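For this depiction, one protein chain was excluded, whereas all remaining protein chains were kept in their positions.
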Amino acid sequence: MDEAEPREGWAPVPVLLIGLLALLLYWGFTRLDDKGGGFEKNVYPPYVSLNQEIDDWPVDIHGGKIKLGQKLFDMNCAPCHMTTGVGNPAVGAPPLAGSDWVNAEGPNRVIRIVLNGLQGPIEVSGNKYGTGVMLPWRDVFKDDQIAAILSYVRENKEWGNKASEVMDDQVAKIRKETESRGKNWSPDELLKIPVK
Amino acid sequence: MRATPSPAQSLPASDEGISTPVPAAEIDASCRAPILFLLVSAAVWVVISSVLGMIGSLKFHAPGLLADSAFFTYGRVHPAALNALVYGFGMQAGLGVILWMLAHLGRTRLVGNVGIVMGGILWNIGMTAGVLGILGGDSTGYQLLEMPRYATFPLFIGYLMIGIGALLTFHTRRERQLSSSQWFALAALFWFPWIFSTAEFFLVGHPVRGALQMVLDSWYVNNLKTVWFGFAGLAAIFYFIPKLIERPLYSHYIGLFVFWTLALFGSWGAIPPGSPLPEWLPTLSIMGALLTIVPILAVAINVYRTKGDCAKIKESRSMKFFLFGTLAYIISGLAGAVMLLRRVSVVVNFTWFLPAQSQLLLYGFVAITLFGAIYHIVPRLLQTEFPSKGMICGTFFLAAAGILLYCVPLAIGGILQGLGMNDAAKPFSEVMNSSLVFLRISTIGDFLMLLANCLLLLNLIRIHVRAGRTVAAAAWAAHSNTAGVRA
Partner (left out) sequence: MNAGPFVFLASFFALAVSWLGFVLAPQLQLGNRQQVESRTTGDVYPHMRAGMARQGEQVYRANGCNACHTQQVRYKGFGGDYARGWGGRDSVVQSVDEDYLYDRPAMLGTIRVGPDLANIGLRQTNANILLQHIYSPTNSFPHSVMPPYRYLFEKGRKLAIGQKASDDSVAVEKGYEIVPTDEARALAAYLISLRQNELLYPETPPLTKPTNAVPATNAVKAAASTNNVNTNTPAK
């Protein structure tokens, strides 16, 4: 039962096999280029690039933003300004519904109010409101969240508001400008800042 | 090129130089206890696996069967059967055959026998705990990693102990020229600890989040099937086919080419398209799977050119195991490569086609190849022939018929199931009913494989009994001789 151990020949690897390997590699890389989604983590089939996916979201971005704004408003702002935006004079919170501050042409002033807070008294749509203090929200919300809240407030037709949407970069810009301001705004200071 | 081994004359150990080949009979004597232990336990596990598989298969005829016992519910029996086949039989027998081949190819005695036997015992303890754990409801829920954590420690340590024995044997080799079988065997030895520890760490120890778990599991399963079993099975095929027909392997270079292409591309995850993952992962997987066509064709060329039209093929009883194994490897490999293509995957993914392909690889290729190796090795270790040559052929024909009757209906049924599932007008229950026929035919295949496995175990028991008798008779003769001298 003592067979010889097997030996091995030394024939070369067929050129056709190497050619097939090269061909499949080439094919594979072209497919990876076409279908791989650029190795992006958010690209799911059948989309092959992030831009394609984003293009399919044109309107709902806005709808989503407003919904997010409403949620954040109800949780954080409604205790004083009420969910209907009518304000609560008892704690010195002026109304947002129909407010001339809110409906200003640009959001320059309201963004500042949210970022750093406000010390009254303040005149809103002709009525004077007491000495309530609004807290700064700079460290609580991110830019996109402030933009969402303010867009919800400014565009809220049910409240009679019809101002423009607030963009993330607008908030980011003002946040940077007011970085060193360590205190609340007063209405007089704000009135010096252009609305747009 | 290579010195033919010296004929079997036992040289006194003191005269042995460092490069003098050890005679084959002595190598076999050194291998006896550890390798018989591994091979016989493996044969027990393959029977256990097919009994569990049979229970699972019968549930498609009578779903109410054993329904009051949590232990034997399909969701536990099925993974238990698969784990018993893969780890209990496939890896254990694979390691046994690898050890034997490393000793013979290195013309050296097996080193670290005690460690190997201890490792084998640990491996079987782990297997028992693991399979009972799955049946008892401790499965981890990850494909082919179902065995609970407490079972994986003995498995891992057992593997390392066997692996160290293999490395020491390899290290003391007298024949320095490496053959492609040695490349494959060593790569397989190295592969498992890495993939197993990675998968266990990231899935069971410190689970990663979300669908990443699927990536890891898929990566592990593909590495185990395509690379570990691919290398272990090919090592046996590239060794035994030239050995049995007494012709050299066609090309060592093609062997190395297979090694590199399979190692580089065979391990790319097999993540099907449409998975809940960023698109680059499936795309990369498809590319890797398609590239494995190259090593598969290289194996086909090497085996075909080696065997030629050699008349010896018909003479050798074990040869048909290896040729069938090669064929199963080629078919299951090609199916596995094509299966991931988007147009194919959309039909066959999530259908019975997947288990058909997997079983063709694990049983048709790995198990049948290892059966052939076991039938070759065991008589040499025991220095006895198998009592019945017909039963060896019986094992082959039952196993081959079994795997065909299992795979062909399931593959066809799987394709029909996939086409039906994609036609939303057909109710799901109707689709399932139409594929049930194929499922039930495959039970016959399960049954034939069970018979084949039992036959293997029976043969191993009978040859042990026979060897035991021979030893006893020799001892008796020696005893009566000395008694006669004394008288």
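Chains: A and B, in written order; residue numbering restarts at 1 for each.
What we mean here is this: a residue touches a chain if its C-beta (ideal position, glycine included) is under 8 Å from a C-beta of that chain, and two chains touch if they have at least 3 such contacts.
Bear in mind that the values here come from a model prediction, so they are computed numbers and not experimental data.
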Which of these, B:G53, B:P278, B:G325 or B:P409, touches the one chain of the complex that we don't see? B:P278
From the listed residues B:W45, B:F202, B:F365 or B:F438, report the one that touches the chain absent from this view. B:F202
For the chain left out of this view, which of B:P21, B:P34, B:G53 or B:P79 touches it? B:P79
What does the interface between chain B and the hidden chain look like in terms of residue numbers? 59-60, 63-65, 67-70, 73-76, 78-79, 134, 137-143, 146, 170-171, 176-178, 182-183, 186-187, 190-191, 194-195, 198, 202-203, 207-216, 219, 223, 256, 259-260, 263-264, 267-269, 273-278, 281, 284, 342, 346-347, 349-352, 354-355, 421-424, 428-429, 432-433, 436, 439
With the missing chain put back, which residues of chain A would touch it? List them for me. 39, 41-42, 44-47, 50, 53-62, 64-65, 67-68, 70-71, 141-145, 167-169
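As a working rule, only the chains that are shown with their structure count from here on.
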Distance between chain A and chain B based on Cα centroids, please, to the nearest Å. 55
Provide the residue numbers of chain A that touch chain B in the complex, in ascending order. 1-14, 17, 20-21, 24-25, 27-29, 31-32, 35-45, 47-48
Complex contacts: residues of chain B adjacent to chain A: 1-2, 4-5, 7-8, 23-25, 104-105, 107, 175, 179-180, 239-240, 242-243, 246, 248-255, 257, 261, 273-274, 276-280, 282-284, 286-287, 290-291, 293-294, 297-298, 301, 305, 379-380, 383
